[in-house]
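Below, a portion of the complex is reproduced, with chain positions unchanged.
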């Protein structure tokens, strides 16, 4: 699984490098991945979350204005699957004290580029949160900026940059997006 | 149209029993079904709603916590297409007194299993409600847990369990989801 030098473009608009026909072939693979990813998070099985990533992955949640200023850090930053695993364990303990459920709604993914076994994609998301005995509210919205690596018909995330629009976030955001 | 003994799993996470390639083949059928289903409900033509179900169908709307405790009943429970029809007639009369419109936004469906002519699927939804002269608000969010039966390229619902996240629901919820 060779690594391309191309980096994710986190702001602005760049035309897709993949034509409509090829995008239509790749989109179901990315959709399948995102559906399973969200099913794991929405059902609260966060211990399954790290298996969607490569060993050498990068995962970050950051505000759009941070991304546009090219600020390196964000609300969450993790490098490598073991760090995701540690995070998942920590959260699964915390959640017991503040039970809530998450519902992801995703747009169809945008296929931005393909190079060898790697696929670059974007996807708009809205994350709805429900506290126990409380209403359902709009928690976070924004865009995944993803770099997948293919392994046959299956994909793994080498990088997921979760950009969120609002810089005003409830400080209880620890759950992955 | 033989019936499987497999029951819908309404909580927790279970890996899909269908591989990525087969899921990509079945997803457009389920998508097509859900698009037509929502077009009927969103346009207010509730009298068309029962035709999406089999004669021996089950339709239920219930809170996630009810489903997790395996409580049988919910906000709405209907068995058989005639009961859906009665419900549709009752609602079409009620709606005249409290006019509102609904807008469904669905995620891509998750294909969970396939057995003979039956397809098990899930789909996250968010339902937006607009009262006449009022704003558009987030009314309900959650997951469809579905059991379809194929009839050629067309599907019918043998069972739709509509799980909603929040247990705090406005008591005016009578419209199907």
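Here the chain labels run A and B in written order, and each chain numbers its own residues starting at 1.
Throughout what follows, a residue touches a chain if its C-beta (ideal position, glycine included) is under 8 Å from a C-beta of that chain, and two chains touch if they have at least 3 such contacts.
Note that the structure is predicted; figures quoted are calculated from it, not measured.
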Practice task
For this file, with 2 copies placed, note down how many copies the whole complex has.
Solution key: 3
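Please note the rule applied: only the chains that are shown with their structure count from here on.
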Completion exercise
Expressed in whole Å, how far the mean CA point of chain A lies from that of chain B is 27
Problem - Residue ranges of chain A in contact with chain B within the complex - result: 28-29, 31-32, 34-36, 38-40, 42-45, 48, 101, 103-106, 108, 126, 128, 130, 132-138, 153-154
Exercise for the section: Using the touch definition up top, name the residues of chain B that touch chain A in the complex. Expected result: 11-13, 15-16, 19-21, 23-24, 27, 64-65, 105-110, 122, 124-126, 138, 140-143, 164-168
